[in-house]
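To start, the structure under review is shown below, and the notes come after it.
All protein chains but one are shown in place.
Presenting subunit A:
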Amino acid sequence: MVLLTILKKLKQKEKEMRLLMLGLDNAGKTTILKKFNGEDVHTISPTLGFNIKTLEHQNYQLNIWDVGGQKSLRSYWRNYFESTDGLVWVVDSIDRRRMEDCTKELHSLLQEERLAGATLLVFANKQDLPGSMTADEIKEALNLDSIETHHWRIVGCSAMNGDNLLAGIDWLVEDIGARIFTLE
């Protein structure tokens, strides 16, 4: 397993972290990723599926995995070369009807052993639209206060105009950084 030792060192040296972007469909995951990547956010088709982008932020290399519309998420938790350091759970703040589904999905996801230790950032997306639930309301709805196994935070944001996206990512990266990286 020499190769893996090397990779572990590389991860430390290059300060890489892997973030998984999840959520129900139409929550805005790909829009957020495109926004991060500086791409046009007005032409997004719903079935993009699976997307990895590498971005630099705060001297870290973020490998962001946008996993949407797939039946099995299990395949993405870890692979031979990487495991997940952070979860970004994106919520569609105006879709009150599916908030219950959303809660169920999130909590069953957090049960996964392989995600233990991963930091959780909840993006309450689409705050720019009228009638959206506030971040606090969503916190209640998702029962986030019951989560004790993961560091978490909820941030209200808008992928379309970019509000608060940076604040959320800043917190996430700092939290992960303090946990897994040697800070010089």
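By definition in this document, a contact is a pair of C-beta atoms (placed from the backbone, for glycine too) under 8 Å apart; a residue touches a chain by one contact, two chains touch by 3 or more; residues count from 1.
What we mean here is this: contacts and distances are computed from a predicted model.
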| item | value |
| --- | --- |
| UniProt protein name of the chain not shown, from "Tubulin-specific chaperone D", "Cullin family profile domain-containing protein", "Glycoprotease 2" or "MYND-type domain-containing protein" | "Tubulin-specific chaperone D" |
| Touch with the omitted chain, as defined above, among A:Ser75, A:Ser108 or A:Thr134 | A:Ser75 |
| Missing-partner contacts on subunit A, residue numbers | 1-8, 11, 35-41, 49-57, 62, 65, 70-72, 74-85, 114, 116-118, 162, 165-166, 169, 179-183 |
